[in-house]
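All protein chains but one are shown in place.
The letters A and B name the chains in turn, as written, and every chain counts its residues from 1.
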Amino acid sequence: MFGDFIPLFIMIALATGLALTLLKAAEIIGPKRPNRIKRTPYESGMDPIGSARERYSVKFYLVAMIFIVFDVEVVFMYPWAVSFHDFIEGGAAFGVMVVVTIFTVILLIGLVYDIKKGGLDFEQ
Amino acid sequence: MEVALNWYLGLSAILFSIGTLGVLLKRNAIVLLMSVELMLNAVNLTLVALSQSMGDADGQLLVFFTIAVAAAEAAVGLAIVIAIFRRKLTVDITEINLFKF
Partner (left out) sequence: MDLSQAFSTMAADLPAIFSMSVVTVAGLVMILQESLSENDRPIPWIGVGALAVAVVWELVHLGDPAGTAFFESIRTGGFASYINLIVLGSGIVTIILSVPYLDHIKHAYGEVYAMIMFATVGMLMLGTANSLVSIFVGLETMSVCLYVLTGLIREDEGSVESALKYFLLGAFSTGFFLYGIALMYGATGTMYLPEMQGAVPEGSIMFWAGVALFLIGFLFKVSAAPFHMWTPDVYQGAPTPLTGYMSTASKAAAFASLILVLFYALPDERWSLVLSAVALVTMIIGNVLAVSQDNVKRMLAYSSIAHAGYVLVALAAGTTEAYAGAMFYLLIYAIMNLGAFGVMAMLEWDGKEGRVQSLDSLAGIGHEKPLLGVAMGVFMFSLTGFPPLGGFMGKYAVFAPAVDAGLTWLVLIGVLMSAISAYYYLRVVVVFWLADAEDTPEAQAASRSFVFAGIPVKATIALCAVALVVLGVYSGGLLEMTFGFFEEGMMAATP
């Protein structure tokens, strides 16, 4: 089974090797005449203005974190959704809805807290 | 075409080791956080592979919890890192050394 992959590995090795060789070759063979203009980020382009490391508002992180949490909690919904039909056919429709309602209500309380505390308030 | 279980276990062991080394060698708190996440995801791979090969759903069940826990940990961890950055203007863990023996 491993044998099936050998051509692939050879291809990866060749590609990597070629790229690295060419880069190194250019560095060794190529002429080096650095000057100030050449060392600017955009040679014969626009001069960069300001720092690339601008401070973002901390709100940005807050929203990102809230997003991660709510986004990932939905992971529990997938197995529920997949097995939903089996439960309906197995005659457990009520139970399966109760369970997911409890889960959603708990998430909802988190969201209510978040909104009331201004976690999603961009204005201030 | 099926890949043998050992390849998955090997890959996840390598990923886990990379994560461990990252935690031990790096000094930036954010990179440490990423390394820890890498460790958790390496374990997820192990669990899914084992679960698949044994035809038992319990491993995959744990993976769901791990994903959720990893998200919660990431959120809390980032919040703590932001709090410490505001106080000390650095996230280099060698400069966070208030406590001594």
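The rule we apply is simple: a contact is a pair of C-beta atoms (placed from the backbone, for glycine too) under 8 Å apart; a residue touches a chain by one contact, two chains touch by 3 or more.
The structure presented is a predicted model; accordingly, all values stated were derived computationally and were not measured.
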Contact with the hidden chain (one of A:74, A:92 or A:120): A:92
Sites on subunit A contacted by the missing partner chain, in the whole complex: 86-87, 89-92, 94-96, 98-99, 106, 109-110, 112-113, 116-117
Positions on subunit B where the hidden chain makes contact: 9, 16, 19-20, 23, 29, 32-33, 36, 39-40, 42-43, 46-47, 50, 54, 56, 58-59, 61-62, 65-66, 69, 72-73, 76-77, 79-81, 83-84, 87-88, 93, 96, 98-99, 101
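Note that only the chains that are shown with their structure count from here on.
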Subunit B contact footprint on subunit A (complex, rising order): 1, 4, 58, 61, 65-66, 68-69, 71-73, 75-76, 79
Footprint of subunit A on subunit B - complex, ascending: 1-4, 61, 64, 67-68, 70-72, 74-75, 78-79, 82
